[in-house]
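Every protein chain of the complex appears in place save one, which is left out.
After this line comes subunit A, so read on.
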Amino acid sequence: MSTVTADAAPRSAGLSTTLRRSWDKHWAAWAMVVPVVAVLAVLIFYPLVNGIWLTFTDQTEANQVAEICTKSITGGEVCRENPNAWSFVGLDNYINVLTGKVGEFWQWTGTTLIWTAAGVAFHYGLGLGLAVMIHREMRFRGLYRVMLVLPWAVPAFISAFAWKFLFNERLGLVNSVLNAIGVDSVAWFANKSTALFVAVVTNIWLGVPFMMVALLGGMQSIPEELYESAEIDGATPWQRFRNITLPGLRPVSMTVILLGTIWTFNMFPIIFLVTEGQPAGSTEILVTGAFRAAFEGIRNYSLASTYGVLILSILLIFSVFYRRVLRKQGEVW
């Protein structure tokens, strides 16, 4: 702590004692978190700052060096300025992206919203339904649970592949079944709505287990006595669900919906591998569209970062808004 002004000296002494006291009290806690903080600072915070800075430049793979060096005949190196070196471009990247000069920002955003809303709604709805069922005592309960959670253990790129295989136009099981019942094959990846449908189904399939398990966990922390007394008071199963289960799950639900939204919004492999944006880029979501716009051909670092900053901003605004709504409803979270 270097304080320049003279009158700040006592305060700085005060500060150092505060610091020392704070250190004595908290050293163990700090020691426990310091490796994680250090790694996050280097690999998340620094890249973030660097990325934001890049958005104001036009840096690409091709123009990132400021000098071009060539070996001369005498063996020494001659360096001259790169005539095409990158430069600052102000807000041009943002203007290009938002006006649609580069990529299809608004279309991708629209698709992302459909993709996220459908994904999270079904994850939560199906997860809740299955959790309610499996929470009851019954035969084969453990077995059902293992089977229902199993999709979670399948790596996302394998799920993507499996579903792409099932919906393959020529040899996929889905079309074979359709043919067997007398329906013509559907070219699933030939138009936007069916292609997006396949991707959403894949994502639902792989996301439900997490929701189910998290909600199941939440249900187990709801005291049994509440159900017993409700039953004595003659509450119907629906009333018990509505007035005990749902409110009891509130904290869990709020967290998993927020996390689920963020994860689905940024879910890269499914769209990237299942639809590959087909047909004609119409099923791209923001993360995949940005990736293709920026990394196909010459890698455009500044463009990638611009999209990144925009995506991050959308999610930040969403979570601030989300938390504010929750707080208004009396949830201190």
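What we mean here is this: contacts are C-beta pairs under 8 Å (C-beta built on N, C-alpha and C of every residue); 3 or more make two chains touch, one makes a residue touch a chain; residues count from 1.
Following the convention adopted for this analysis, contacts and distances are computed from a predicted model.
Between the names "Nitrite reductase (NAD(P)H) small subunit", "Sugar ABC transporter permease", "Sarcosine oxidase subunit delta" or "ATP-binding cassette domain-containing protein", the one given in UniProt for the chain missing from this structure view is "Sugar ABC transporter permease". Among A:Val146, A:Ala190, A:Ile298 or A:Val325, only A:Val146 touches the chain left out of the display. Shown as candidates are A:Phe56, A:Tyr94, A:Phe197 or A:Trp263; the residue that touches the absent chain is A:Trp263.
Seen across the whole complex, the unshown chain contacts subunit A at 22, 25-26, 28-30, 32-33, 35-37, 39-40, 42-44, 46-48, 50-51, 54, 130, 133-140, 144-159, 161-163, 165-166, 168, 170-171, 173, 175-177, 179-180, 205, 209, 213-214, 216-218, 220-224, 226-228, 231, 247-248, 250-252, 255-256, 259, 262-263, 266, 268-269, 272, 286-287, 290-291, 294-295, 299, 301, 304-305, 307-309, 311-312, 315-316, 319, 330-333.
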